[in-house]
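A protein chain is absent from this complex, but the other protein chains hold their places.
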Amino acid sequence: MKKLINKAEDVVREELEGIELAHPDLVKVSYDPAYIVRADAPIKGKVGLVSGGGSGHEPMHGGFVGKGMLDAACPGAVFTSPTPDQMLEATKAVDGGAGVLHIVKNYTGDIMNFEMAADLARGEGIEVESVVVDDDVAVKDSTWTAGRRGVGLTVLMEKIVGAAAEEGRSLKECADLARKVNGQGRSMGMALTSCTVPHVGKPSFDLPEDEMEIGIGIHGEPGRTRMKVEPADKVTEMLLTPVVEDLPFKAGDEVLLFVNSMGGTPLIELYIIYRKAVHMLKEKGIKVTRHLIGPYITSLEMAGTSITLLKLDEDLTKLWDAPVKTAGMRWGI
Amino acid sequence: MKKLINKAEDVVREELEGIELAHPDLVKVSYDPAYIVRADAPIKGKVGLVSGGGSGHEPMHGGFVGKGMLDAACPGAVFTSPTPDQMLEATKAVDGGAGVLHIVKNYTGDIMNFEMAADLARGEGIEVESVVVDDDVAVKDSTWTAGRRGVGLTVLMEKIVGAAAEEGRSLKECADLARKVNGQGRSMGMALTSCTVPHVGKPSFDLPEDEMEIGIGIHGEPGRTRMKVEPADKVTEMLLTPVVEDLPFKAGDEVLLFVNSMGGTPLIELYIIYRKAVHMLKEKGIKVTRHLIGPYITSLEMAGTSITLLKLDEDLTKLWDAPVKTAGMRWGI
Amino acid sequence: MAISRDDVVTWIKNYAQVINENNEMLTDLDREIGDADHGANMNRGFKAVMTKLPASEDKDIGTVLKSVAMTLLSTVGGAGGPLYSTIFMEAGKVIGPKMEIGLADWYTALQAAATGVANRGKALPNDKTMLDALYPAVDALKRAVDENLPIPEALQVSAEAAHAGMLATIPLVAHKGRASYLGERSAGHQDPGATSTFLLLDTAAKAWADC
Partner (left out) sequence: MAISRDDVVTWIKNYAQVINENNEMLTDLDREIGDADHGANMNRGFKAVMTKLPASEDKDIGTVLKSVAMTLLSTVGGAGGPLYSTIFMEAGKVIGPKMEIGLADWYTALQAAATGVANRGKALPNDKTMLDALYPAVDALKRAVDENLPIPEALQVSAEAAHAGMLATIPLVAHKGRASYLGERSAGHQDPGATSTFLLLDTAAKAWADC
């Protein structure tokens, strides 16, 4: 394992120290329990947005705390859901009287921990709503499984709902908006290499030098199929086709196209994929009107990519364009 | 070699296609010769800023074309200096009558090609000044070598001089400012892994599983020394100490601290390094008043980091804070 | 005979040790069909338990168990955190302020724990989860209570039942938790949570062999 870290058990704490030192204008950091909260929280009368999940997906979620996006993020151990006490304290710290929305990625651990936190927060008199993101079409969704995973769409949801909360929408409106985003967005990812969880010290899975894994999750969970590495254009097809067909996205749709790096895949390759994806969508009559390209929801140093499509309308587009000022996403201010 | 590309010889062209599709609001793309130019170029009365270099360092330089930064960037083949015809056409495309500044990283190839381009442009009646960046303290600077390489400081120079050009400073003022930045900034980098140039197909160097290379360049050139991998704090010391001592940076200095990923090193590790660097600087009485953290000048998928320090004053700080709107760096607009 | 408060404390301490020793094994199982952290998660939690236990180890059994539950809840995370926390919390609630318990108490406590886990995680038998080790152990204890077995023997059969349940997860296709993403590919692998649950009951059987 080659990493620029000190002791494996100190990784998350030391990362938080770096974030605290770098962004005092944006965030405050609590260490016990661990959460990152907007420097100006709580904001009176504004719905508080809280998310969280295992660490190792940076900049998500801590890098998305700030004006126009999240009010707080709870980092778990690497790839491990955070705990209810973190979520409870974060919820209390951002409650400005208008209630708090939990954005929860659909993993058993995240669901259960956030559920317990929401119960505890309600017990303390805070109005809490939860929205679950489950956009990963690589996973079969049925009552017989834990359902689809929450992946790339989480980033877009946090931006869009963050803008809505910022402009003063109510808790119910924010929750409905988040569910609408979840209903209109789909993702799929792949990996060229595995990643290594620091405290584990060996790769989460083995991938031979000439193979790739299609339908990978963001925690090094194995994907749908393993096959020989294909050219970028072919890989783009393998990811985008199931994404388009699942919703389905249709001719005339306007979409946001998000090409994400799993961490180790450089920008030069993302643009090659973006190019092919736009060509494919154009052929289907789907118009890319907004985009996001870069490492936004990562799996440590894993090489690979994921593609997320979100169907836009006027409201979503306006909220996407609204100013945002966080460590990981910034425009308009 | 595992990459999300199609044919190795198409990598740069397909990347340009992706950039053109993604950022029509920011840039126009020319393919033959290849350059990326601001959508609104040439801007009458504004000094034009042109840089360029081998591809594979994304987002640099193409991702820094836009308001408040570069007017044009010339992408060479991966890790290979671009050619004079590209630079000449880019220079012509951005000349708004106030002259054009070439920002050139100190590599023999870049220097010679930009020299020839400047001669050709002057022959066509365009006023051209060139500034060479050579901030890499890993390399001995003497008349007996090609001198220090241009690395991380390039990004900061492009931002700062870009802001100066945007606010209407003259060619001479911009060139002097660039030289001042070069005089006040120093960098050093290291690698945990090599990278693979697409058309070469094998790693640029071999680095055993338990070793790292200190003083690496941004093209997979070997560094100063190779040694066993050390903890992040130790690595930070090995990079930052020579940087501080070279200028030298002194107690009371206000600095911009730039912790860069060579591509494959994720953000979580950069924050750990940033944290240690701030601690070290604090101990020396040096105050970090601005920062940049992320993959801004990369070597394809190489894992590793570089640290750049730039001594700030009021003018440099103001120019750093000025609005910038490019694909790779954006704030204030 | 009976299981004293000190016996309960010993069981917890021994389990922390067992988890530490089996950290890698549990993580390896989780690598096959999950995200390679179950051992690390449990070990982080039970290390914290070892630090915090002294503050409550002179209290009654219910208090001891609930304090373990709270520690696990705030240190384990993932799916394992809430579920193991639930086991100790529900058992602690049922046992309450007793200083020693008999076999029937232990059975009722474990049954409440299993119900709690089922409510929290909504898994059914044969979904390839820790419940597949827990349920058989509870059933075995029930029979042992009915048959009036001595405590050591009863614990032995419950641990054996958990062991069989654990092994029985191997051919199953997962329907809950991270392993369910794998669909058919999850078959052929032993569930990590069922494994740590067997270890929990096995540690009890060994710790309370003289009760």
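Each chain carries a letter (A, B and C) given by its place in the written order, and its residues are counted from 1.
By our rule, a residue touches a chain if its C-beta (ideal position, glycine included) is under 8 Å from a C-beta of that chain, and two chains touch if they have at least 3 such contacts.
This one's a predicted model, so the numbers in the text were calculated from it and none came from an experiment.
Q: The chain left out touches which of the shown chains?
A: B
Q: Can you tell me which of B:K7, B:K140 or B:K250 touches the chain that was removed from the display?
A: B:K140
Q: Among B:N6, B:S204 or B:T236, which one is in touch with the chain left out?
A: Of these options, the touching residue for the absent chain is B:S204.
Q: Looking at B:S51, B:T91 or B:N113, which makes contact with the chain not pictured?
A: Going through B:S51, B:T91 or B:N113 one by one, B:N113 is the residue touching the chain not shown.
Q: Could you pull out which residues of chain B are in touch with the chain that's been left out?
A: 9, 33, 54, 76-86, 107-109, 112-113, 116, 138-140, 144-146, 149, 197, 199-200, 204-205, 217, 219-222
By our rule, only the chains that are shown with their structure count from here on.
Q: Would you mind naming the chains that touch chain B and likewise touch chain C?
A: In this structure, the chains that contact chain C and also chain B are A.
Q: Taking each chain's centre as the mean of its CA atoms, which one is most distant from chain B?
A: C
Q: Quick check on this structure: which chain has its C-alpha centroid closest to the centroid of all protein C-alpha atoms?
A: A
Q: Between chain B and chain C, what distance separates the C-alpha centroids? Give it in angstrom.
A: Here chain B and chain C have centroids separated by 55 Å.
Q: Centroid from C-alpha atoms only, then distance chain A to chain B, rounded to Å. What do you get?
A: 29
Q: Which integer distance in Å separates the CA centroid of chain A from that of chain C?
A: That gives a centre separation of 32 Å.
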